[in-house]
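Let me begin by handing over the structure; questions about it come next.
Excluded from the complex is one protein chain; the other protein chains are retained at their positions.
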Amino acid sequence: MTKLLKDGTAALKAVKTGDTIMVGGFGLIGAPLTLIDALTNKDVTDLTIISNNLGEKGKGLGILLGQKKIKKGIGSYFTSNRDVGDAYQRGEIELELLPQGTLSESIRAGGAGIGGYYTKTGVGTDLAKNKEEREINGETYIFEPAIRANIALIRAWKSDTLGNLVYYKTARNFNPVMATAADVVIAEVDEIVEAGELSPEAIVTPHLFVDGILLASKILTNEGVVQHG
Amino acid sequence: MTKLLKDGTAALKAVKTGDTIMVGGFGLIGAPLTLIDALTNKDVTDLTIISNNLGEKGKGLGILLGQKKIKKGIGSYFTSNRDVGDAYQRGEIELELLPQGTLSESIRAGGAGIGGYYTKTGVGTDLAKNKEEREINGETYIFEPAIRANIALIRAWKSDTLGNLVYYKTARNFNPVMATAADVVIAEVDEIVEAGELSPEAIVTPHLFVDGILLASKILTNEGVVQHG
Amino acid sequence: MANEIQESIARRAAKELNRPCVVNLGIGIPTLVAKYIDDEQVYFHTENGLLGVTDVDEENKDPNLVNAGKLPVGETIGASFFNSAESFGMIRGGHVDVAILGVLQMDQTGKIANWAVPGKNIMGVGGAMDLLVGAKKVIVTTTHTTKDGSSKLLTECTFPITSTRSVDMIITELAVFEVKEKKLELVELMPGATLDEVEEKTEAEFSIHLKQRQFGRGNLNEECSHY
Partner (left out) sequence: MANEIQESIARRAAKELNRPCVVNLGIGIPTLVAKYIDDEQVYFHTENGLLGVTDVDEENKDPNLVNAGKLPVGETIGASFFNSAESFGMIRGGHVDVAILGVLQMDQTGKIANWAVPGKNIMGVGGAMDLLVGAKKVIVTTTHTTKDGSSKLLTECTFPITSTRSVDMIITELAVFEVKEKKLELVELMPGATLDEVEEKTEAEFSIHLKQRQFGRGNLNEECSHY
């Protein structure tokens, strides 16, 4: 099985200083905690992180923020981590705030070969400043460009040995769209099964999107993040 | 179970002369044959049909074409039915040809509240004549508007009693996107199961998209279309 | 006391939901609305990717099953999960019947501000703007005044607006307003509230069209009807 990666270091082989990295998850839910941990241990900086949040204070991507490895964050809700606002005040980080629907749609567009699209979301608000407007069928839309990344770090529930993925409950969130929109896609998973064990009609991410698979060792529980295995 | 419809006549209650109707299927595969049959029996005309093909000669939407009920066809491959070309030559039907990826993407956009989008597909070809061009990151794209309809007639494999849908093999094709992009969506299905029988992670079309469900009585077999039940 | 005010607002909002209906609840008072729905024909949507949100017992909490406020929830029979792009496609595409949202301010045309405060860094917006442009009907549930007693219903919002779209209804502990052609109409006084009090605590202009209202089940209206 060529896609199976032995550890976080191997999984992040392609990550370089200056890269743009998509990171799945809604807060810590569905976030690739093992891969994020590996990223905090890798000597890279000037990263642009595309993720709904920049983790929580001192958790997940919050650790990477504390290490000053993040040059820019693109997301919809940085409020979940107070450190982001403080770093922004000190001029340590650049931020781009997008409505959550625009963030997810722009990533989907990037993965589907769409250059950009028109949405009504945000029209007439502070987040639409300097964005191009267009009338379509009598309604005003704004242009939003597609978003892509060098690397996507995602989390899934099960992978088969080919890299077909399914997701668990609301841990799905941004992961399937990010799986489509980066040059290199690494999936951290709870379980690896044989090809053929996932129903062909129920596979959410076909294997052609996935470059590497890592068995997760950091698991989100009701008691917080725990190390496993 | 309020969404269950007793027959094709009941299913097409909302269809009026002049309507725009999306019809799922790739040729006859995954086409809502029971609903198409009901449409041929309904006294409506001047229809705009959005479907990959206009059926085959004398089959599926081909019957509707023979009845001269179709004012305009929007699709990607009318070649599958020679009658379409003949009707076009006689000036009986208007046609709009789109690349298959553009057809499916425009329908998805219509269902997702996107006004239009930029694609590279078709740039510089006869199908891009009079279409707006735009440079994005040094590449040329063309603008394509979203597509919506009054009615979508689709086919699924199983519906639960709420209207959640799953699809069978390559009979899926255009059906899930059409389910999102019309004011009224009617699904013809092979089987109706209790709510809870479909895996929440494997549902392809959540019930909020579906307005009515009809048990299929016309089935595609290796020997052709047969009446069932 | 504060709690009883919130509960009364939520209880009133629950009466606006016809059956069947797909509803997205914001955090705060909107979340309480679910407590006053006792049948299965109201389907709760949460934008992080679940249709069929329900309560969860302490012992059944699943860390990977949460709502948009990241609080643990349960799933109903017939629930479905989907990704963020699909979820916001549902919202923007007009497939969510009703959004019930909290606000910081509203103006007299029905526009709301609920995502940012001037002078502070703009750090989060989440799904607020998408819900405003996409939900077929938007109901605001909010206390009538801020903590310092000033009106939340203003001539004009001083905070950044969430959308140019006017909401459809505003429910406070004192009154219910409908928004018609970008104008506020007071249609109902909440139990114990007086017209004088509403006028005193409302900066925004509004007209008065008090009506006797009847609430029932199964009377489909255009926001919630299915075929």
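As written, the chains take the letters A, B and C, and residue 1 is the first residue of each chain.
Methods note: a contact is a pair of C-beta atoms (placed from the backbone, for glycine too) under 8 Å apart; a residue touches a chain by one contact, two chains touch by 3 or more.
Computed from a prediction, not measured in an experiment: that's the story for all the values here.
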Checklist outcome for this item: Of the chains on display, those the missing one touches are A, B
Next on the checklist: So one chain is hidden, and I want to know which residue out of B:P32, B:P176 or B:G212 touches that hidden chain in the complete assembly.
Outcome noted: B:P176
Checklist entry - Per the definition of touch given earlier, which of A:V23, A:I63, A:L162 or A:M178 contacts the omitted chain? => result A:L162
Next on the checklist: Given that one chain is not shown, which residue among A:I114, A:I154, A:A171 or A:A216 touches it?
Outcome noted: A:I114
Checklist entry - Among B:D37, B:E105 or B:E188, which residue is in contact with the omitted chain in the full complex? => result B:E105
Item to check | Residues of chain B (touch criterion as defined above) contacting the omitted chain | outcome: 26-27, 29-30, 52, 76-80, 84-85, 88-89, 95, 97-105, 107-108, 119-127, 167-177, 204, 220-222
Item to check | Touch list for chain A against the chain that is not drawn | outcome: 2-3, 13-14, 108, 110-114, 160-162, 164, 180-181, 184-186, 195-196, 200-201, 203, 206-209, 211-212
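Following the convention adopted for this analysis, only the chains that are shown with their structure count from here on.
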Checklist entry - Distance-wise, how many Å sit between the C-alpha centres of chain A and chain C, to the nearest whole number? => result 29
Checklist outcome for this item: dist(centroid_CA(chain B), centroid_CA(chain C)) in Å evaluates to 35
Checklist entry - In angstrom, rounded to a whole number, how far apart do the mean CA points of chain A and chain B lie? => result 33
Next on the checklist: Two or more other chains touching the same residue: where does that happen in chain C?
Outcome noted: 75, 81-82, 85, 88-89, 91-92, 133-134
Next on the checklist: Please output the residue numbers of chain A that touch at least 2 other chains, ranges allowed.
Outcome noted: 105, 119-121, 167-169, 172, 204
